[in-house]
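What follows is a single structure, and I will ask about it in a moment.
With one protein chain withheld, the remaining protein chains of the complex are depicted in position.
Letters A and B mark the chains in the order given here, with residues in each chain numbered from 1 onward.
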Amino acid sequence: MNNETAKKPLLAVRDLTLDIATPNGTVRILEDVALEVHPGEIVGIVGESGSGKSMTALSVLRILPPTAKIVSGGIDFEGVDLATLSARRMRSIRGRRIAMVFQDHMTTLDPVITIGAQIVEAYRIHHPRSSRADAHARMVETLTQVGVLDAVERAKQYPHQWSGGMRQRAVIAMALINDPDLIIADEPTTALDVTIQAEILAVLRELRDRRDLSILLITHDMGVIADMADRIVVMKEGKIVETAEVHALFSSPQHPYTQKLLDAVPRPSAEVSEVAQPEAAEPAVLEVENLVVEYNRTWRRKGFHAVDDVSFSVPKGKVVGLVGESGSGKSTIGKAIVGLAPITSGHIRVGGVELKELRGSAARKASETYGMVFQDPASSLNPRMTIGECIGEPLVAHRQSMSRTARRERVVELLEQVELPAAWVTRFPHELSGGQRQRVGVARALALEPELLIADEPTSALDVSVQAAVLDVFQELQQRLGFSCLFISHDLAVVELLSESVVVLQRGQIVEQGDARSVLNAPQTEYARRLVDAAPLPDPARQRARHLTTITTA
Amino acid sequence: MLRTLVTRLVSSVAVFLLIAVGLFALVRLAPGDPIEMMVPPEIGGADREAYTAAVRERFGLDQPVVVQFWRWLGGLMTGDLGYSYTNGQPVGELLADRLGPTALLMGSALLIGLIIAVPAGVIAAVRQNSIADYTISSVSVIAISVPSFFLGMLAIYFFAVKLQVLPSSGMHGTGRDDLGDLLLHMVMPVGLLALANAASFIRYVRSGVLEELGKDYVRTIIAKGGTPSRALRHALRNSLLSLVTVLAMTIPITLSGAVVLEQIFAWPGMGQLAIYALTNRDYPILIGFGLYIALLVLVCNLIADLSYSIIDPRVRTAR
Partner (left out) sequence: MKRPSLLPTSAVNLVPTVQESSPDKLALRRFTRNPIAVIGVIALLITVLASVLAPIISPYPPTAIDLTNVRQPPSADHLLGTDSTGRDVFSRLLAGGQISLMVGFLAALMAVAIGTLAGVAAGWFGGIIDGIISRIIDIMLSVPAVLVIIVLAGVIGPSVPMLIVVIAGLAWPTPARIARGVVLSLREEEFVQAARAFGSRTGFIIFRHLVPGVLPPIVVSATLLVAEAVLLESSLSFLGAGVQPPESSWGNMLNEAQSLTVLSSMPWLWVPAGLMIAITVLSAMAVGDGIRDAIDPRKNT
């Protein structure tokens, strides 16, 4: 498998340079990108947003936006230059020799055609003379191969009837049905939960081993790349900064950017710490008791329990992590605390004040005691308001007696706390990067010096290096100001980095809670163990050792 | 899904009855006495009063309002819409007689409008920002903006007066009722109504196809090795699903255009009858029109709901 020097490369991208025309002039997207993929090899391209990693993948299949132009360089596939191939011959390669697996979106598949028909279509494009029955049989066989049970019946369903992970299997089946030599997978598991991600990655790995398939894997996730790739290409701003074998790259990164990238990845510690006994004397700032949040309840039928009988507390000055996959109810708990989700039954107390009974001005008064940082830096600030107005909003709501100048002073102070220049008060959100906007979000949440901060996936939309910087600021502020925090995240490593204790949720219920290190390193329950095992470690040796243990234990 | 449709049906019937009551009330509250206007002016004095009373009795207007309403509603249920004040004919028959010509006008205009709009909209979307796109979009904006009666008069001026190739009005030439003659009479009114329909459909098709072409599945088809026309077929199929709904909702609206064109081209359809009823203040016919509009709008809405839930698998398979 690693004996690649003996073979000729299947795909060789030669010094590819790509421009895109925009209304503001031409922008260089890729510059002198060169990489090789050998038969049976998994090559990973990593980089942050804007690094050009997806563009590199799209240019191999020449499915670029119409304004893109290959300026120089070539793409050799088995000695044929794809960059200059006729449109007709290019089509005979797409889906037949080189197949593509995209990130799962609701619209990756045609919503009004059955999954089976779409996979059959992929086959019949390249085998126009094959019979319907033959194509159908092949479709069922391929679906079964990627782990779809009862493929005959399920193929009759439409994409919206399949879950995200299942849809991704269908997309892989669609890529496999013509027995291609190379699969390009562009963030194939990014939209999926970790446990589903682990299953999809296992499918891809097994296909490579069994079919001697080559895979070009594009991802932003250092864990995924450590798990999957034989060789890694690191990209930054349209250029390749480093290419190395996977173990070499992780153990001794050569380029400073690679080092920075690896340093930025939050790593779970390997060892279990001595279980720190909770200091019982510490009063709890947030107490959640038997909380139930029910949606869509009507007089006729029971609703859906997004949160089902959950109890935990956040001690003063501590950070508690709330983890779980999508649909676990972790965000709903955060919303219920700040009044954005209904408290069907149970209690939420912040600083001893029961929130459930509060209405109107009393509820508004209570909202002074907590602040919230939201997930999406693109939508958490009003695009029509200046940064100063955004941060000042809680002050306007709660400090009506505050003078305009006093408010401005406080806003400047807050900006400095999150390490942004004071002059930015007059800027608009679109002039800031995602990480900067998220810092503004933190500043806004802290404007009233709340006792409790709720952070709902505050860094999940950010690149790793940006995430690291935001988390640094956050940690520093937490230690200095001493607020308590409920940190909601799907990323176990981030939670372990920040919080003393952790609560693991599944389908609205708590499956395990306790000291963060012990829960995340030696989980006691089956689900928590699965969750921890599914998160790929950014360390190829340890991650691959895990496969061996799963195989031997299975 | 069945339950939603049943609820819709029930609420539609309720809305219809509500409109019926509203129309009835409106007529009773309207200023002026239509009966007064119906009595020939040469009859005067006591004769006049007796005459008026006789007419009132004949139309049942001497009864208390509630009784009148129940009688009227009962008639409505059996399809009896009352009699025209001005010529005594049953309103139901009057409307039914005019339905054919109007349906011919609207139906052919709808069909031709679609035949023009779908390809034109697709071309405009696929070749976005090309000369073809700008031409198609500009023509459709102009067709929407220039009032159809002005276009109609221009058309009569050129084709009937100057070139004398087309008849300027009516449905048949004097003493003729062959198909060729009918088709010749249809050219201008149908053409203009079709143009108006096409103009609004083009905008739907263009934006619908553009939106679909931007979706990820189109890229997936190209990545499978499909040709651009295969990708377009998928996008078109997706965008036409919503066009069917729009179409059903648009049918009542095109009636507005038909009324105007019927007036210009003296087309013997419902529009002309409506104008007749307006100028003669013939309340029973006007109420008949009101009910007809309500029925048409509600039925088309139901068809839109129904077609949507049958055609779109996302709705069809939703539990």
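Observations
Keep in mind that, in the parts below, a residue touches a chain if its C-beta (ideal position, glycine included) is under 8 Å from a C-beta of that chain, and two chains touch if they have at least 3 such contacts.
Quick caveat: nothing in here was measured; it's all calculated off a predicted structure.
Judged over the whole assembly, touch between the missing chain and the shown ones holds for A, B.
Of the candidate positions B:Leu26, B:Ala103 or B:Ile310, contact with the unshown chain belongs to B:Leu26. In the complete complex, the residue from A:Ala34, A:Ala137, A:Leu340 or A:Ala406 that touches the missing chain is A:Leu340. From the set A:Pro394, A:Pro523 or A:Pro540, the residue in touch with the chain omitted from the display is A:Pro394, counting the whole complex.
Touching the missing chain, out of B:Ile144, B:Leu182, B:Val244 or B:Val315, is residue B:Ile144.
Listed residues B:Val15, B:Val55, B:Ile112 or B:Leu182: the one in touch with the omitted chain is B:Val15.
Of the residues in chain A, those that touch the hidden partner chain are 20, 22-24, 27, 29, 49-50, 54-55, 58, 63-68, 338-340, 363-368, 371-372, 374-376, 379-386, 390, 393-394, 396-398, 428, 430-431, 441, 444. In the full complex, chain B makes contact with the omitted chain through residues 11, 15, 26-27, 30-32, 126-131, 141-142, 144-150, 153-154, 156-157, 160-162, 168, 203, 206-207, 210, 213-216, 218-219, 222, 228, 231-232, 235, 249-257, 259-260, 263-264, 271, 274-275, 277-279, 281-283, 286-287, 289-290, 293, 296-298, 300-301.
The rule is short, and it goes like this: only the chains that are shown with their structure count from here on.
Remark: chain B residues 215-217, 219-227, 230, 234, 237-238, 241, 312-314, 317 touch chain A in the complex. Of all the residues in chain A, the ones that touch chain B in their complex are 61, 63, 91-96, 99-100, 102, 105, 107-113, 121-122, 125-126, 157-158, 160-161, 171, 174.
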